[in-house]
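What follows is an incomplete set of chains from the complex, kept in their original frame.
In order of appearance the chains are A, B and C, and numbering begins at 1 in each one.
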Amino acid sequence: MKMVDVGAKAKTERVAIAEGKVWMSPRALERIRTGTVEKGDVIAAARLAGIRAAKRAPDIIPLCHPIGLAGVELDASLEEGGVALRARVKTVDRTGVEMEALAAVAAAALTVYDMLKSVDRGMRIDGVQLVHKSGGRSGTWHRDGQTADLIRADRRKSKPGVRAKSREER
Amino acid sequence: MKMVDVGAKAKTERVAIAEGKVWMSPRALERIRTGTVEKGDVIAAARLAGIRAAKRAPDIIPLCHPIGLAGVELDASLEEGGVALRARVKTVDRTGVEMEALAAVAAAALTVYDMLKSVDRGMRIDGVQLVHKSGGRSGTWHRDGQTADLIRADRRKSKPGVRAKSREER
Amino acid sequence: MKMVDVGAKAKTERVAIAEGKVWMSPRALERIRTGTVEKGDVIAAARLAGIRAAKRAPDIIPLCHPIGLAGVELDASLEEGGVALRARVKTVDRTGVEMEALAAVAAAALTVYDMLKSVDRGMRIDGVQLVHKSGGRSGTWHRDGQTADLIRADRRKSKPGVRAKSREER
């Protein structure tokens, strides 16, 4: 078990974007829309929880490097079926911020769940994944639309959850 | 915004079980199977990260109550398509431990991602959800198939973001 | 140095209310009113930061007991001269929650400062104080209005900041 040595890597600008979604009942979604959630403002709470989790990623994830962060943005938007979350994290350091972006999305999603669980216990967090990263030795990576289409096709044909192939595997 | 007052609730035994899955490429899964992940033992790291996150739930989730925990178990098993995670949390307190169980699964999933991201950036965390809770005023709750069917119906009618079907829905 | 032994005290309901104010320029206050603060929603951020700090009081304050909290409310309202903060914390435990309420107000005030500091570096946090506590061996305590009047009188006479006398000193 080790936190890999990144001492020889260059300090460069690195960005990561992750996304995820909390699926919920129409009733729960309506509560957010109408601002009638007993615990308060769901979207504001989710965004702050996400930004905080980006800062705490090395504390939540055992082998994640502690680094300084240059900026974090967390968008939460209501769409059909639930709340879509998207985090963008930037650093100028020796290692990437994929985990920070993913941790931000996960914490924001948990917060949405927490604030609405008295209305709908059946909510589900899905599709927490990296959509973009740039900077660093491995360069830029995108989860592309075509791949996403393939996933859907695959799913229709047979089994659930065939994963998006990363660019480097194709 | 408030952390709701649970002072009048009784201190009773409460249990929550949550689950989730990290979908990954066969190559990444093979690495876990063969114990050839550079960062070390993925399953052990995921389990410990999950247990720790259960304890830190009130720190990760803004309006979650700080309570004592009686026990936490985190199972991680390799199955087709990735790693399945399942957390069971128990308390004897005034409020339930749904968030603790969900936070445990989320942190374990993030840890799996972190340890394998150099092999597969396209991994995806899906189906993070409560499967059971018992104890407390609202009694016992199970995620059942029928409810899941309703969600599916709603989804079929319209939109993007087709989610991975969970095993119990098939 | 010690964290005093409260093992022999009874577990009873205890409440504490604290308050404080962030004084700021009309320009900064206007920004909150018009929702034009670059970093986002000041009031929502302050409230969440305050609630979280209540939970983290034993971590911020060296000899403060770690206890479970039954509920936390944090109100932030715009008034002449700045933002008034008020925290109400409740527990059912062996020790009071004065520090939790005060920590909540302090963290909320720091958050207000942080979000507006690019507009007004001269803001000041004043009057962070307990206004009420009930429960426990020492019973109920109120900071009363008459005392507050005396403070103002004192200030007029001589120097700023003569403190509110507690009930037991009069």
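To be clear about the criterion, a residue touches a chain if its C-beta (ideal position, glycine included) is under 8 Å from a C-beta of that chain, and two chains touch if they have at least 3 such contacts.
Remember, predicted model here, so these are calculated numbers, not experimental data.
Undergrad: Of the identical chains, 3 are shown; go ahead and state how many the full complex includes.
TA: The entire assembly in this structure file is built from 6 identical chains.
FYI, only the chains that are shown with their structure count from here on.
Undergrad: Per the centroid of Cα atoms for each chain, what is the distance between chain B and chain C, given in Å?
TA: Taking the mean C-alpha position of each chain, the two centres sit 35 Å apart.
Undergrad: Can you compute the centre-to-centre distance for chain A and chain C, using the mean CA position of each chain? Integer Å is fine.
TA: Roughly 34 Å separates the two chain centres.
Undergrad: Taking each chain's centre as the mean of its CA atoms, how far is chain A from chain B in angstrom?
TA: For chain A versus chain B, the centre distance works out to 15 Å.
Undergrad: Spell out, as numbers or ranges, the residues of chain C touching 2 or more other chains.
TA: 44, 47-48
Undergrad: How about chain A: which of its residues touch chain C in the complex?
TA: Interface residues on chain A, with respect to chain C: 40-41, 44-45, 47-49.
Undergrad: Would you tell me which residues of chain B are touching chain C in their complex?
TA: These residues of chain B touch chain C: 1-7, 58-59, 62-63, 65-68, 93-94.
Undergrad: In the complex of these two chains, what residues of chain B are touching chain A?
TA: 1-4, 20-21, 23-25, 27, 38-41, 44-45, 48-49, 52-53, 56, 59-64, 80-82, 98-99, 102-103, 106-107, 109-111, 113-115, 117, 120-130, 133, 141, 143, 147-148, 151, 154-155, 158-159, 161-167, 170
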